[in-house]
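What follows is one structure encoded as structure tokens, with my remarks underneath.
The complex appears here without one of its protein chains, the remainder shown in place.
Right, subunit A next:
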């Protein structure tokens, strides 16, 4: 769209041109050099008040700075008949005849270019601009005048999914994904462009886009996701058939297929699987840092692995799924209270600093998500039976291992391992594990580990420093629950449609729920969304 300001501005432009505007903009609105900034700091003062003031305006016809609030600039304009001025905080143009800010496309282009240079010179990331419709989109908007607004009372986005025969494991994941804010925005903004035009029926990403269209169509009859199911079946063979499946397994398989289909479409080669820029990786991928410290020379070898979810053990004993000692052996050692040494060799505990931190391993079952995470990021001793060759002292030594979060994903998915498949027995752990509506991940970050000088890191500051910003804070937006036993059961989920508005989805049924109900449920998968996003 083009704007031409008012007639006074046009007269001004014809007489003076745009150079004055450009110079003032680059010197006093958006500076791109240190020199200009120094001058701006020195000179940005109202001529009358002799002070730096908010809403300072400059005359575009002569050298005069005056403040708007005390009408010094107005007085000047009237006095000298200089009708056009510029706001020095925002660069907008004011016409003193029209008594209004006026907009001119040509000048806005100049402003945009200057702003871009200023951001670059300050090393800031590209500034965020709200969406502006393109010509094409404007035509689309004009041709489709009907608008649908999401209001307090609207039920848009709440649509049940028909169970196609033990497919509740899929329905609960689809509901969770459908209500993942950033993923929903991606699909609703029609950002996915499928490259396999002739074969888009085979693209799971396209099918997901259709799911979003259906779920947010405003229709209230349940939707039948049979095509989606079929696509998952053909792409993840192990889920095919009408048997009961694990929702977590489905989630990982779905993310994997989506990721693969995105990649095909981007034409990115498989040579660097860890640097994918697809929407799934941008949203779900976090970086898990693993530090293995040699007990002899204290050499730390660090690896960082991409992860889509965090699986947390609930049972007593073993800390990580990758743990090397059979948990049954250590669980028998009844040393619970003070031992910080994990391995069965009790004598070692004298070497490791013992702190008052209560997450001593052993026979203790975590009762909250934060406890699970503490245990997850705790230093564990890889015992006698798991000696690793140290890359520095070149010998097989006992070592300690610690996992921390190097990079946080936008959506953090926690998987509480309620289904135990240990040697010989399978059972479901139904312990209640509390989880918060707001979660701060700072204590579990690799950067928190470094603050401890890498010193065994048994201490994780449970109370964050008061000055901490909210960069690592998350909000709960979906919870998947499982009812029943390990052999047979049923999945439902809670989803948050907007702030403090929860709904319980059970296949085709959707009911209003309360936050309390959600937090008291037996969670299986917990989905958290980052509160603050960094711009790319």
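Quick note on the criterion: contacts are C-beta pairs under 8 Å (C-beta built on N, C-alpha and C of every residue); 3 or more make two chains touch, one makes a residue touch a chain; residues count from 1.
Here is the rule we go by: contacts and distances are computed from a predicted model.
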**Prompt:** Which protein name, taken from UniProt, belongs to the chain you can't see among "Trafficking protein particle complex subunit 6B", "Transcription and mRNA export factor ENY2", "Coatomer subunit zeta" or "DNA repair protein"?
**Reply:** "Transcription and mRNA export factor ENY2"
**Request:** Tell me which residue among A:118, A:170, A:410 or A:479 touches the hidden chain in the full complex.
**Result:** A:118
**Request:** May I ask which residue of A:26, A:44, A:289 or A:472 touches the chain that does not appear here?
**Result:** A:44
**Prompt:** What is the set of subunit A residues that contact the non-displayed chain in the whole complex?
**Reply:** 30-31, 34, 37-38, 40-42, 44, 51-52, 99-101, 118-119, 121-122, 124, 127-128, 130, 467, 469-470, 532-533, 535
